[in-house]
Structure formats: C-alpha cells, structure tokens
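Of the protein chains in this complex, one is absent; all others appear in place.
Going by the order they are written in, the chains are A and B; count residues from 1 in each one.
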Amino acid sequence: MTIEEIYSVLKEKFGDSIGELVTNQPVDPYINVLPDKLFEICLELRDNPELDFDYLMCLSGVDFPETLQVVYHLYSMKKKHKIVLKVTVPKDNPKVPSVEKIWRSADWHEREAYDLFGIIFEGHHNLVRILLPYDWEGHPLRKDYKEPETYHGMRVPY
Amino acid sequence: MTTTRFIDIDFSKIESDRMRLNVGPQHPSTHGVLRLEVELDGEVVTNVIPHIGYLHRCFEKISENMNYQQVIPYVDRMDYISSMNNELAYVMAVEKLMDIKVPEKVEYIRVIMSELNRIANHQIAVATFGLDAGAFTPFLYLFRDREYILWIFEKASGGRLLFNYFWVGGLANDVYPTFKEDVLNIVKQVRKTNKEIEDLLIYNKIFIDRTANVGVLPADVAINYGCSGPVLRGSGVQFDLRKNEPYSIYDRFDFEIPIGKGEVGTVGDCWDRNIVRMREMEQSCRIIELAIAQMPNEGDVQAAIPKKIRPPKGEIYFRAENPKGELGFYIISDGKDKPYRVKGRAPSFVNLSVLPEISRGYLFADLIVILGSIDIVLGEVDR
Partner (left out) sequence: MGLLDRLDNPYETGGIILGTLEDILNWGRSKSDWYLHFGLACCAIEFMSMNASHFDFMRFGIIPRATPRQADFIMITGTVTLKMAERIKVLWEQMAEPKYCISVGSCANSGGPYWQYGYHVLKGVDRIIPVHVYVPGCPPRPEAMEEGMMKLQKLIDQQAIFRKRQKLAEEEKMFANQSKR
C-alpha cells in the first residue's frame, strides 16, 4: 500500500486524531498524530490485516525549541511497506501513551527516550533510566542541557 | 538382593529460595561491560534483567555538535568490530539526503570492504561463541585469519580497527595496486579455515549438545521484539536488507540468504544462529568474488565529494544490513553544517532486549551460550 492509502484508512477510522500527511520532504513522508489516541492507532496499524505493521524499526525522541517529538518508523514484514508517525507534545507536559504492549521492541527504545529526553510514556511497565546511572540528573539530549560539574566526586568536564 | 528404587518426585513442585546472582559488569563472558542480574531457582534461570549503559559514550550528543564529516569517526566507534559497515550506513544516509551519486568504483570498493568486514565480524562472533561454549582452538584459528583481513584494511585505509575510510561522496583514498589479488587470496583462506571450523567446532558432538535446543527464539517473537540480522534469520525468517531492500549495488550480485532450519535441534536455537553466521561468511566470499570481477580499474574515488556538506532541510531514516542486524540512522537536518539530530538504531541494542525472553527456564551455563549466540557489541548497545 502507498502512504496515501494507509493515511486514508487511518483517517476514516480515527478522524481528528490523525493530523496532516506531509509529503514535501526530501525523502520520507510522514503522518502527524495526536497523542490521545496513539495506542489505538498503533493497535490498528498492527492488527488490521490490510496494514499489518508488525515491525517497529525505530523509535526516536527529538527536541525542538518549544516541543518534544516522538517519531515511530514502522515496517511490515509481509506487505513490505513502511510509514512514519510523529507525535508532538509540549515540553512542560511531555506525556505519550506507551506502545510497548504492541511492539515489545518499543520497551527499551521508550526507556532510552525517557532517559535522554525526559518524555514520559504512560503505561510503560518499567520506565526507568536505561543508559545513564539511575541517580543521574537531567536529560542530556535536550538542547539546553548543561553537563554537571561533578558526579559522585569525580570531575566531569575536561 | 537389592532392588533399584526410583524416586518419583516432580521437581517443579518443590519450592526453593530464589537466588539473585550478579554477572558483570566486568566478567570474561559478558562480551564487554554488560551487567546481568540473574534470578536463579537452583541452577535454573527464572529471570534475567540486563543493565546496560556502562559504555554510554554520548554518540548522539556529540554528533549534534560535529560536522557531518566529523561524525564518521564516532560512527566507527559504535560497533567497533564492523566499522566499515557502520560507515556505509551513515555515509549512504547522508548521501541520500543530499542526493549524491557516487562513482561506480567507489560503490564496488565499499561493497568489498563491507563484506570483508562482515567476514571479520562473524569470525569474532563464532570465535567468542566457541569460547563461551568451552572451545579455545577455533578462537586461535579464526583470529589468525582475521588478522589477514585487517592487513588489507590497514594497507588501504591506515587503520586496523577504526578506519574513517568512507567519506560522504567517496573514499579517503584509492585502494593500493595489489588489492584485488590480496582480497582473492583472503577469500581462499577464509574458505579453507571455515572448512576446518566446521569439522572442529560446528559439527562437534559436544558443541551440538551445548547449543542445540537451547535458547529457542520463535519467529513471531523475534519480529515482535524487533530482532534483525542472524538472530532473526536463525529463527527461519528470510529477511536480509541487502536482498529485500537493496541499497548501494547489492542488487547486482547473486547470493543466497542462509536461514536456520533446525538441522540438529529446533528452529531458532543457538546452533541455528551460529550456523547462519558461518554460511553468511561463504555468501560474503561469493559477493566479494563477483565484485572483484566486475570492479572497474579506472575512476577517481574522490570525484563526487562535495566541497561543503550541507544537506537540505529534511530528514531520513536509512537502514542497512550490518553483520549484527539492521543498523538504521535517523538524521534530521535543519539546513546547517551540523545535523540537528542523529539517532542510531543499533541492532545489538534491540537484539539484546530479547535475552530475558529466551533464557528463562534454561540452566545458568546455557545463559552464557545464549548471550554469546546473540553476538552483541556493547559499544553499539550503549552508543
């Protein structure tokens, strides 16, 4: 299926929760999605036999000046098509539904996004830091992050 | 006269205390700095909690502060066993974003180098897997051969392990005059050693007993966990990005995708994952031979290198088949010299997350074998 067909299937089912389809990019077109119904949309994407997205390639957080964004790259092993979903949330309340129960690969990706960006995935069974130590402060991949002077008595800057 | 007495006890009904055992972060068989918190019932593993991040080297933050070209050395250091393949994925992502067409000769050299590095990676994977199962001799044989491959890399790029050889739009420098003969000699040597390894290790009864029917990963679980590479193919899924989504010039070569068939045990066990790597080495040899035959002699490898690397505003997710699985780079460009965001989707990171699922119910000694069969590199898991 082409991305336009996938978009129309989703738009028909979920209406206003699906934002616009952006195709004027150099490479990948993507679909904007509102966070409120993300779990249902993803479940539909996986379980609808027409769409059959069984493989979550990548889940990344992005920090924009005002907002935080989560990007989902999905692929279908059988149908060989892929789509990109984008969810944008405000910085003061960065809450996104977790899709860990749909694709288990999202488990560690979501923990990583929480660790490095501070995006909170609601419904995740174990949302703790994964790469950094458990007592680390701040989320380093935010653009305004300042590295700490010391950590446990060790000087961090060069 | 004594009669034999059979004790009829269902051992699963006996309640026992659970023990928590800490493996790592510095342990000879964890393939680096992985820490495993293992919950044991007697000697049976009931749960494994991997703790990662002991080698978190801030790749993504650093790449936001570097030029596109300057990121390449850091990409090398992600999966430091197969640096050429990492470079290929990153460089092709940027080229696709900028819409650059590289010369024919560059494409061929890149494919030959990546496939050589794939062989080197699988040699380490099989060697350390043998070590985990208790076989030391294959380790010495395979490392001897790997050294020959590293010599070629060294002659071409100057580095033994980390190269910075592929540049956006070309190569750092041309290959040396006797490159083709050297590569063909290597291919011969690799095949010879692989034959030996099959006799020594792969079809060894002890090795089969240790690895067959251990750590079985069904295909649907593998897909749901996002596994890729030999871990996915070991479960019988015929999925290889070089074939399914051909990038570079892989569509010009005729090769097969080896998959696990459960020859000595169940489909998707440790032995299957290992045999996929052994057979992939053979396929890589085939690709190299074909590429050497087709490779043009003339051509400037630096012809297409742009003066200034400044991709247009936009984003790309490009994935390539690394020896360990699908390596993806998600690059967002805001039209400046430096990338706005680079995310590396590391295959080891995703493959490792399946470990708790497939190691429950096996003995503790099997856990080490299962971990070895996944073939992780911690530099890539933690980035």
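The working rule: a contact is a pair of C-beta atoms (placed from the backbone, for glycine too) under 8 Å apart; a residue touches a chain by one contact, two chains touch by 3 or more.
Note that this is a predicted model, so its numbers are computed, not measured.
**Student:** Per the definition of touch given earlier, which of B:23, B:162 or B:278 contacts the omitted chain?
**Tutor:** Hidden-chain contact among the options goes to B:162.
**Student:** Quick one: say which of B:77, B:180, B:243 or B:286 touches the chain that got left out.
**Tutor:** Spelled out, the listed residue whose C-beta touches the missing chain is B:77.
**Student:** Which residues does subunit A use to touch the chain missing from this display?
**Tutor:** 131-133, 140, 145, 147-148, 151-152, 154-158
**Student:** So that we can see where the missing chain sits, which residues of subunit B does it touch?
**Tutor:** Listed in rising order, the touching residues are 25-28, 32-33, 53-58, 61-62, 65, 73-74, 77, 80-81, 124, 139-141, 143-144, 146-147, 150, 160-162, 378-379.
Everything below uses one rule, namely that only the chains that are shown with their structure count from here on.
**Student:** If you look only at subunit B, which of its residues touch subunit A in the complex?
**Tutor:** The touching residues are 52-53, 56, 58, 60-61, 64, 96-97, 99, 223-226, 237, 239, 244, 311-317, 319, 326, 328, 330, 332, 340-341, 343, 345, 349-350, 353, 357, 382-383.
**Student:** Which of the residues in subunit A end up touching subunit B in this complex?
**Tutor:** These residues of subunit A touch subunit B: 25-28, 54-58, 60, 62-63, 71, 73, 77, 80, 84, 103-105, 107-109, 116, 129-133, 140-141.
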